[in-house]
Each structure stands twice: as C-alpha cells, then as structure tokens.
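A single protein chain has been removed from this complex, and every other one stays in its place.
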Amino acid sequence: MTVRRRIPLWLRGVPWLALLVLAVVGICAIGGDDILPADPNQLNLADAFRPPFWAANGSVGNPLGTDNLGRDILSRILAGSRISVIVAAYAIVFSGGIGALAGLVAGYFGGVVDAVLMRLIEIQQSIPSIALALIIAAALEPGLSTVIFVIVLTYWAWYARIIRGEVMTLKGRDYIAFARVAGVGTPTILMRHLLPNIFNTLIVLATLQVGQVILFEASLSFLGLGIQQPDISWGLMLADARQYITNAWWAITMPGIAIMLTCLSANVFGDWLRDRLDPRLRQL
Amino acid sequence: MLLQVDQLRMYLHLRRGVLRAVDGISLHVNEAETLGLVGESGSGKTMTGLAMLRLLPRDAGRIESGSIALDGRDLTTLTETEMVREIRGRRIAMIMQDPMTSLNPVFSVGDQVGAPLRYHDIARGAVLRSSVIDVLRRVRLPSPEQRLGDYPHQFSGGQRQRIVTAMAIGCTPRLLIADEPTTALDVTIQVQIIALLKRIQQDAGLGIVLITHDLGVAASLCHRIAVMYAGQIVETAPVRAIYRSPAHPYTQALLAAIPRLYATAKRLTAIPGQPPSLIDPPAGCRFAARCPHRMARCTEPPPMVDLGDGHSAACWKLAA
Partner (left out) sequence: MLEVDAVTKHYRTRRGTVRAVEGVSFTVPKRGTLALVGESGCGKTTIAKMVLLLEIPTAGVIRFEGQDIATMARPALRSYRRRVQAVFQDPYASLNPRLRVGRIIAEPILAHERPGRTALDKRIAEVLDIVGLPAAAARLYPHEFSGGQRQRIAIARALAPRPELMVLDEPVSALDVSIRAQVLNLLQDIQAEYGLTYLIIAHDLALVQHFSSAVAVIYLGRVAEAGPTGPVFADPRHPYTQALLAAVPLPDPDHVLSEAAAAGEIASALSPPSGCSFHPRCPHAFAPCSVDVPPPYRLAADHVAACHLLKEALP
C-alpha cells in the first residue's frame, strides 16, 4: 500500500508492457538497418529453414529462425516495423485530419452540408474495403503510397462520423451559445471552442486506429496489393511463408505474433489514454 | 418506533482518500410520520437514504459502524440476499428524484408496477392485474385499465412520478424513502404529488423519510425535520420548532438565506464560504468556519443538546 502512494498520480496504471512494445517498434522504425542483429536481406541458402533457438537445430544467431531463403526472421520482423510505422503515421494523420475537418463542419453547420456528408459517409461505408483496395491498386501501382491512399479513403468516414456526433453534442453547450451571444465569429468558435474539446476524442480514435491500420496494411500486402519485394512488410512475410507452413511453422507464426503484439499494445495504450484524458479523472 | 438509526457511519473509500459521507447519524421515524432530511448537496442526505437500504457503491461504500433498526430488526446484520428478498421493495421502498430515469423505457407501465408484486410473491396472474390497477388508482393515475400497456414516454413527468410511487407502495411497505421527489417537477404538479404522498401516508400508516433541500416542500409534508450539514445531523425538531425557533446557527442561516414569498426583506443573508471537504473534515464543529457565532470551544465536536419536546441541536452555544 505504501508503494502505491509513492508513485505520482499521473504515472499510475500506465500500461508499461504495451508502451515497451510500441517503443521497440518505434526505435526500429527510426533506427535503420544498423541496429538490427543481422542484415534482413542477407540470403544464406545453406541456413534456410532453421527453427527458433529453443528447438533442435536452432541457433542463437537466428533467435527466431530463418525463412526459405535463409534470411534472419527476427531482423526481418524488426525491419518490417518501419513500414508499419510509416503507414500508420501517414494514414492516421491524413484520415484523421480529413475526417475531423469534415465532421466538424458537418456537425456544426448541419443542414445541407451535413446531409451531403452523411450520404458520402454512407456510400463510403457500404463499399467493402478490400474491393476498394483492389480497384485502386489496379488503377495505381501497388506500393506504399497506394496503401496509404486506400487506408485514408477507407477510414476518413469513421472519424468523420464520430467527430460529427461529438460536435453535435458540444454545439448545444452553453459556452458555445455564450460565444455566439458575445459576438465571437464562427471560425473562432470552431477553432477555440470545438477543436480543443474534440481533441481528446481524436487522439483516442487515432491511437485505437493504429492496430487496425497495421492489420489492414498487412492484409493488403498479403494480397499482393501493397508493399512489394524487396521491401519488407509483415504482411508480405505472411504471404511468403504461407506455402511453407507445414515444414517451417515459425516463418509465418513469428510475423503473425509481431502483428498481434503491436495491435494489442496499441489498443491497450489507446484504452489507457482514453481513461486518462477524461478531464474529470485529472482531478483524482 | 418504526425506524431507528443509531450513530450510523458510512464512508466511501475512494482513490483520493476516505470520504466520510455519513458521519455519526442518529434519527428515528414513527409510524404514519414524515421525517424530513434537509440539507444541501454534499450534506450526506442522499447517502443516508441509500445507506438505510444498503444500496451503496459496491466497492467504495461501506457501513463502518452504527445500526439501522426497522421494527426492531437491525438491517446492518442482514445478508444481501435477505435485504433483497425481505427489505428492499417490500418493507422499505424508495422513490427518486428524476422520474424520467426511474422507469425503464422498454417495459410497459403495467409490467413495471407489477414487477415488485410478482417478485415478492404478493400476487399472480389475474389477481396481479387487478392489484396493479388498484394501486395505480390509488395514486390517481387517470384510466389505469387502459394504460397498463403504455410505455413511460407516453406519460408526463407528474404522471411518471405517480407511477413510480405506485411501484413503491404496491407491496405496502412500512417505510418510504423519497429522495427529492418533486425537484424535477413543475410547481403546479409538485402540489399534486405532495398531496398524493400525504394521502397515501394517511391511508396506510406509512412512515416517510423525505430527503430534500427545499425548505418549503419540507414544511408542507414533514412532521419532524432533521437538518444535515457535512455528513452530520446538526438539529432535529418537530416541524414548527424548526421554522419558528431554529436553534442551530446553520438552520438559522439557511432560513435567512431563502427568498420568501410575501416577505419584505430586500436583502438575503448569505452564508459566506463553502461546505468543508468530507475527506478531511475539520475536527470540531464542521460549521464553525462559516458560523457568525463561532467561539474558541468550537474546535471540539459539539454535543447534541436536548432542548426538550423532541428538539435537539449540536451546538456549543446551547450547551452553556
């Protein structure tokens, strides 16, 4: 009980494990190839299909084993995190930005603007995202920018809908009414009053979306619509390893675990952040 | 004596500390009598009502000490199952402030009023239906037979409060706890509900604990009043004594602070300051910081002084 009291209030309940995983992913993304234990692209056919270090025939040099071309899986996983982070960052910033702006405008002004936006959202959400991805990938070249484009197109509507709801609730608040009574201009009301109050929601949405984006990118790359060789992506690793699943279970399982761990950590962190950012909880 | 509460202490164990919501309350209610529990927000009056039914926030709320005796039986010693089967809804009923949220919007009114009767095995089938109609008639809900299948949103606020009252009195409880039953209602509807409560009390010999902050409503319904401040009772008296000769400085200040119809005073006497925190309350009299009659002795907890005729107040000024 005494230990609990010594930890400052804002540090309590922090999901350390989740943050650790996210930090590792983040460092690998920034760090470049030099920090990896081995060269992720180094072919070594003699060493192909080496199992993880705890199994028979495994070695500590390749802790998670090697794939069909003898490349170190651990290094490939860590290198693949780069793609995940880049995609997540761009996708979230753009889809969040566009979605929030649309939601803000639609929620505050209502009327025709809102009607138009809602129809757009409904249209967008009735198209299956994979079908959309296929169409776009066929039109453009598969690659990083295509993946980001597809994700933004898929997810902006989700943000817009939620932010619109928030704004519609906030719009009726007395302090907004007061601002209008006092003669404050509409742009100022949107920037000063509405935006800061939806900011928390936006941050939480963004954090929760990290997991979804990573999964989506993995799916796209798995289907061959996203990242192409020789770039490394977890989805690609899954696709490549699928055919060898019977004799090299680790080649597909390890990247799969990486995806799962990252999504889980992002979700746990997002949940914690949501609880923390509620202003009423700050007082406790 | 229908209900006797003795030195009840109920604390809420929160992250930021222990909140002493109810700190040594003693009160009693007789049959066919209404006791008013009057106080402002944070005084502990709602918590006292909930504590009497042991409806406390599950993890945080705990009855630390004291007893609650209903017809001589100590409720603090009962198990949760016994409370549910025998006491809640059956011997003690409660109606709350907001009739909009007291009723479940997806169940019909007939279902909801009948539910306590069904649960406590008072009536079944056809007898149940006629009992429900009967109790709705008692609360003067117009055309009850036709409205059994209607849903809460089809009724007005005043009618909803009548329905909630019907749910409460259906099992002929011994005691009714009414927590701000008229606060959310318009004043012309409030009159009707006050009259309703008076009538059902007379018909059934029901004891009522009326929790309110409105001194006017308290005056019109209560036989006796207990004034609460910062988790404690500061004065208890028959209703006339409270309004004619209030003894505790807080009661006096409260009466001086309210605007009165037909009164001539042009300025209200405000009470300076704020109520104290219940997490770390002052050691002595909790009203001392705001009291115009504050003395040196007030740093010690004042004794409850018996002024005779059922009138008592906790103040050093009276102890001399």
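Note that the chains take the letters A and B in the order they are written out, and that residue 1 is the start of every chain.
Everything that follows uses one rule, which is that a residue touches a chain if its C-beta (ideal position, glycine included) is under 8 Å from a C-beta of that chain, and two chains touch if they have at least 3 such contacts.
All figures in this text were calculated on a predicted structure; none of them were measured in a lab.
J.: Which residue from B:I177, B:A247, B:I271 or B:C315 sits in contact with the chain not drawn here?
T.: B:I271
J.: Given the contact definition stated above, which residue among A:L19, A:I130, A:A179 or A:L208 touches the chain not shown here?
T.: Selected residue, touching the omitted chain: A:A179.
J.: With the missing chain put back, one of B:V106, B:A126 or B:V187 would touch it. Which one?
T.: Answer from the full complex: B:V187 touches the omitted chain.
J.: Tell me which of B:H13, B:R73, B:R260 or B:H293 is the one touching the absent chain.
T.: Per the contact definition at the top, the residue touching the missing chain is B:R260.
J.: Against the chain that's been left off, what residues of subunit A make contact? List them.
T.: 173-175, 177-185, 188, 192-193, 196-197, 199, 279-280, 282-283
J.: On subunit B, where is the contact patch with the chain that was removed from view?
T.: Within subunit B, the residues that touch the unshown chain are 40-41, 156-159, 186-192, 194-195, 213-220, 222, 239-240, 243, 253-255, 257-263, 265-272, 274.
Basically, only the chains that are shown with their structure count from here on.
J.: Distance between subunit A and subunit B based on Cα centroids, please, to the nearest Å.
T.: The mean C-alpha positions of subunit A and subunit B differ by 52 Å.
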